[in-house]
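Below: the structure, in structure tokens.
Every protein chain of the complex appears in place save one, which is left out.
What follows is chain A.
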């Protein structure tokens, strides 16, 4: 009997150890010897589970913020769920209504629109309205790109990362060759033709495997520059009249002009994002549309004398402002959060100038807070200081918001995106003209709208 029990205890212990060993969670240290924790915890305590995706921006910012948070709130035991595939790993927790408290929505397998549609995020409107920054400004008025209000004014997430797409180039190489960074479509075309002549390369490259890079990096800013936010959102939502508009045809003719001038890398359709970015770093191309994460993502492969230069995608007409369409990465509290108070305290904790500086230093991107002066911060890359300056001084560029589709519109937006991606590859390969692109998209919009 004794042996039988011993075996059972041993097996149970092994299983327990295996379970603990398999977990990739890290937790803050428990107080030793039952000593009470010290600090100003404002009555916030208990376990706080934070899920964050680790991609191009790394995890340094999160590690630092969580460590500092634990210092300020010693009664809170922060459990981190992090990694490049964390959204998939945590999926079963979300399905079984046992989600973490805080979620940073980014990376594969995470989609804020879907999470809102599935009722997974907490309505934090009332709480968010009362949060103030250190200088007394309401948090909701401190965002560069505002928090999105859905379902008649409800806020489900706070916009944390001001991510945006644009066109990158090597400013050292440009300086050496005497090439100018473009400011509008005409100057971009001139620049690309000059580069093609001087360096005998295809100046423009993108990834054909992930055509959304061209969609978000070139087409969105182009549509926004041509017709503003209304056109941009109508196109995403498959509004037929929007796809039939003159502005869209004009934009697509610009794309066709790039193709006709033989400025696109002939191998683009074969490349995934990493391959296209490697070619860019190796000067096989001069321009590539990617988001802010590019320098961080390619840090290990970047040649020593390569200096990243960034311009909002120059698809604007001469004299018009350049357009930026932010791709905001948000942070939210789960509707079924076990510790919403700690979750709110954590969100309030990170939306400060201190962490905005830290974010820019560690990620090479901008936290979505206005009037953060990065110019004196030596750890922030030059291109980021420039773009931060542009964003905070309207006039040089215009920022256009892309709205989250609601209800049935969500399905249409997904289908439209899938179709745009197919058409992008076709037009960049020269298989279809601008007119055919518009015709195909209009046909798809009509099909989805039941016309």
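Rule of thumb we're sticking to: contacts are C-beta pairs under 8 Å (C-beta built on N, C-alpha and C of every residue); 3 or more make two chains touch, one makes a residue touch a chain; residues count from 1.
The definition used in the following text is that contacts and distances are computed from a predicted model.
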* Report the protein name recorded by UniProt for the chain absent from the figure; options are "Putative zinc-finger", "Proteasome subunit beta", "DNA-directed DNA polymerase" or "ABC transporter permease". => "ABC transporter permease"
* To do: Taking the full complex into account, find the residue in A:68, A:341 or A:426 that is in contact with the omitted chain.
  => A:426
* Structure fact -> Of A:146, A:267 or A:386, the residue touching the omitted chain is A:267
* To do: Write the list of chain A residues that the hidden chain touches.
  => 91, 94-97, 108-109, 111, 114-115, 117-120, 208-211, 266-272, 275, 279, 284, 414, 418, 422, 425-426, 429, 431
